[in-house]
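Below you'll find the structure I mean.
This view holds just a subset of the chains, kept in their places.
Read from first to last, the chains carry the letters A and B; within each, the first residue is number 1.
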Amino acid sequence: MAGKVEARLAELGITLPAPAAAVANYVPWVISGNLLFIAGQVTLADGKPQFVGQVGRDFTVEDGAKAARLCAINILAQVKAALGDLDLVARCVKLTGFVNAGADFKDHPKVVNGASDLMVEVFGDKGRHARAAVGSSSLPLGVAVEVDAIFQID
Amino acid sequence: MAGKVEARLAELGITLPAPAAAVANYVPWVISGNLLFIAGQVTLADGKPQFVGQVGRDFTVEDGAKAARLCAINILAQVKAALGDLDLVARCVKLTGFVNAGADFKDHPKVVNGASDLMVEVFGDKGRHARAAVGSSSLPLGVAVEVDAIFQID
């Protein structure tokens, strides 16, 4: 039986993907005490990179926010894999959003909002997190956004 | 009555600003167990971005350090908002300093020292922290420096 958070995902029309396997000697998540660390997630869908390019050059801010939302969906897939039940999330503690962007770009916060908004849509007040949003000169696979996360579990 | 740390701030001639509101679905700080996570703070003063541009191109390293110090003052404002009393800080655990800089820049540590020095001026040995200092291709609002932080509280 699906939990409250999964019911909320269904209301939002979001189907969590199979969590991406780490393709190296790292793992997608580590639980340490009450903290769940999620590895940086990029804009993969069905195993293929989406939103390949720079925000501000190849993508609008709005598209960048969609890319960040996709990263956040992939984060949730890892949380589900880690905990089994998304209802065990006590708090989304921190997101760090890396935006593939050139020197003149200034709207990193609006891009990373795509990930932040999803956390609050899904978890409500428990989804409100501390955050950093910064520019990166490039990102894995050439994608536009990467987001990593720390959650608190009960 | 002001605490010891606030008295120290007064000695240093530093008035903490009103903490910047998060302008999206994130929050400026989250407490999880004994850790206080502060969202990335930029060079806002009176709500307006200062030090807009790249260090090494538009700003000297010395100016970059002043920008980092301003980020650190904004971090302290959030810590005060989170804890009420800065004396409750047990340790500044980690700062990550993102410097808006081009490919030839090498002095990120000297820039981020502006934030590190303030932590030690204010908290003494409790202010000595682990740190990463890296270059970013661009930062929110076009500012020169962003710093996020983790504190330990008792």
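The rule we apply is simple: a residue touches a chain if its C-beta (ideal position, glycine included) is under 8 Å from a C-beta of that chain, and two chains touch if they have at least 3 such contacts.
Bear in mind the structure is a predicted one, so any value in this text is a computation, not a measurement.
Visitor: Fill in the total copies of the single sequence across the complete complex, 2 being in place.
Guide: All together, the file's complex is an assembly of 3 copies.
As a working rule, only the chains that are shown with their structure count from here on.
Visitor: Counting in whole Å, what is the centre-to-centre distance of chain A and chain B, each centre being its mean C-alpha position?
Guide: Chain centroid spacing, chain A to chain B, equals 25 Å.
Visitor: Which of the residues in chain B come into contact with chain A in the complex?
Guide: Per the stated touch rule, the residues are 22-30, 32-33, 37-40, 54, 96, 98, 100, 102-103, 135-142, 146, 148.
Visitor: Which of the residues in chain A come into contact with chain B in the complex?
Guide: Residues 33-35, 91, 93-96, 101-110, 113, 116-117, 119-120, 127-137, 150, 152.
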